[in-house]
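Note that one protein chain is taken out, while the other chains of the complex remain in position.
Now for chain A:
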Amino acid sequence: MSTPPSDPHTSPSTPAGTPLPRGTRVLGSHRLGVAVRVYRPALVLGCALCGLVFAAAVASLALGDFTMPVTDVLSVFTGRSSPMQAHVVVDMRLPRALTAAGVGAALAISGMILQRLAHNPLVSPDVIGINAGATAAAVCAIVALTGSTLQVAGAALAGAVGTALLLYLLAYRRGVAGYRLVLIGIGLTAMLTSVTSYLITRTDLNTAARAMIWLTGSLANRSWEHVGTIWFGLAVLAPLALALTRQLRLLQLGDDTAAALGGRVQLARAALLFTAAATAASATAVAGPVAFVALVAPQIVRRLLRERVVALLPAAACGALLVLGADLLARTAFGGTELPVGVLTGVLGAPYLLYLLTRMNRIGQA
């Protein structure tokens, strides 16, 4: 047949190449029928960011009240350092750095999924009530129980998943639409935040102070217990998120098109929502609600990549870098006083949110 006359330039740009988005490679074998698509810029960006995460981790092992040269940090791992240095690195700074990286990665993955799911760049677990649910439950554990790591983690997870369930049920009306999810999430956030405030006013000053520190999101005194919690969560949830990206790509086309293409829309959305909730919860469980990372990290990655892919690896690495960097700054940049990491991510993240909002007003998208 002849090409309709309106665009006469029959492409010289992709004459024989694949019609795949530019930069996408197919790995696998046609003979075995196995083929996996890889978007190379995302892989390159992910690896570059992972390199930066590693550098930031080494820096946060070396810097602090007791600063040591990087060579000494490395000698800790080869077993040729003083017990003092080993103690500072292995018992104090390493668990903190690993927790920070894990928290950042988890928040970013959660934010990436939710933003794509709701077709809205302003959505993150902070906005739609998942963090608020985790927080309310965790504060409840601090106030009513002893507030051990395990209790707080369990409560945060239960709170987040419970909130996600509530969100899903309330937003469900012949299927869950993106904007309903957001609006109901904002309502839930308000309710749960007041529950948290109420709990804090009803307890003694000491417990309230402990809860407040947790509430700002802090990485101080993280132990290997925290490292285990967050990385176990990531080990379970990140592969699940990765497996669900195909469904997420489909849902981005809108419910009707996704269903017409054979997607089980409601099932896929529920699975993605709960994966995002659990991922955010595992971060909140160990560090408290660290603000804005889930919102900002996917947006940064989105601006660095040309194609609209669901880039989990770069987003996770970007989130890890943000939290590690923010914690390093919070720990070292203010002389003797150490700020909770949540204060810093809030101070840096809020202007970014404002920037996104003004941009949205201007061009209708971000």
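Please note the rule applied: a residue touches a chain if its C-beta (ideal position, glycine included) is under 8 Å from a C-beta of that chain, and two chains touch if they have at least 3 such contacts; residues count from 1.
As a working rule, contacts and distances are computed from a predicted model.
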From "Fe-S cluster assembly protein SufD", "peptidoglycan glycosyltransferase", "Iron complex transport system ATP-binding protein" or "Isoquinoline 1-oxidoreductase, alpha subunit", the hidden chain's UniProt protein name
"Iron complex transport system ATP-binding protein"
Among listed residues A:87, A:180, A:210 or A:249, the absent chain is touched only by A:249
Contact with the hidden chain only, please: which chain A residues?
1, 3-4, 6-11, 13-14, 18-22, 26, 28, 30, 33-37, 119, 174, 243, 246, 249-250, 252-254, 256-257, 259-264, 307-308, 365
